[in-house]
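Report on the structure given below.
Take a look at chain A:
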Amino acid sequence: MNGLNAIAGETSGVPSGKLGIWWFLASETMTFGGLLGVFVLTRYAAGGWHDASEHLHVWMAACNTLILLTSSFTMARAHAAALRHERRATLHNLLATIGLGLLFLGIKALEYASELRAGFTPHSGPFWGFYYGLTGLHAAHVLGGLIALAVLAVATARGQSWDLVERRVESTGLYWHFVDVVWIFLFPLVYLS
Partner candidate 1 sequence: MAAPSHTTIWTWLLALLAAGVAAAAAPFGRALAIGLVLVIALIKAVLVVRHYMHLKREPLIIYAIAAAPLLLVLVLAMALVPDLVWRR
Partner candidate 2 sequence: MRDWFPHNISAVGGAIDGLFGLIAAITLAWFVVTLGVLVWFMFRYRRRDTEAAQYVRGDTRAELAWLLLPAALVLALDVVIDTSSDGIWRRMKLEMPPADLQLAVTGKQFAWTISYPGTDGVLGTADDFSLDAELHVPAGRNVRVVLRSSDVLHSFFLPNARLKQDAVPGRAIDLWFNVTEPGRYDLACAELCGFGHTTMKGSLIVHTPDEFAAWMASHAGSAAAAAASQAAPPAKIG
């Protein structure tokens, strides 16, 4: 006798939201993975573009890495707090994550401004095209994450039910960590290579 083992709504045993976000991240992995693969191969074939990449502000990017890693930490803490149903802690960690994300974008903007002032525009050469393309797409993802986090923070502050908050913090967190992971690879590939 087989068959009567399923539960409607969650046949796979994984909540739909989590499945959905992982599928989304799989597709995003293809986008960033394809882009990074192309970048690495082109850069390798062109001999490394070191004369261009040495104009980058490694310390700004290192600070940004620190900030993004820390924001992942606060995000993970927000999820832990949500699982414990601690509304204040959840909210504070979400707000910290948002603050760190804003800081990241601020430093990124300073970095762009400095590069542009020095005359390095997207069409200054292949490295700069990739630099602005890759970091720009990543920054757009950070911005998207910030919007999602802000909406979530408002909902949490307004006392949305834990059932929902837990799941939304987890989904948003998965996305936010993914954006962090992308940066973990962007940093060495763009700045340190």
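Candidate entries met the following condition: all candidates are chains of the complex that A comes from, given by their letters.
Throughout what follows, a residue touches a chain if its C-beta (ideal position, glycine included) is under 8 Å from a C-beta of that chain, and two chains touch if they have at least 3 such contacts; residues count from 1.
Bear in mind the structure is a predicted one, so any value in this text is a computation, not a measurement.
Chemist: If you apply the contact cut-off given up top, which option from 1 or 2 ends up touching chain A in the complex?
Modeler: 1
Chemist: Within their complex, state which residues of chain A touch candidate 1.
Modeler: 12-14, 18-19, 22-23, 25-27, 29-30, 33-34, 37-38, 40-42, 44-45, 48, 50, 58, 62, 65-66, 69-70, 72-73, 75-77, 80, 173-174, 177-178, 180-181, 184-185, 187-189, 192-193
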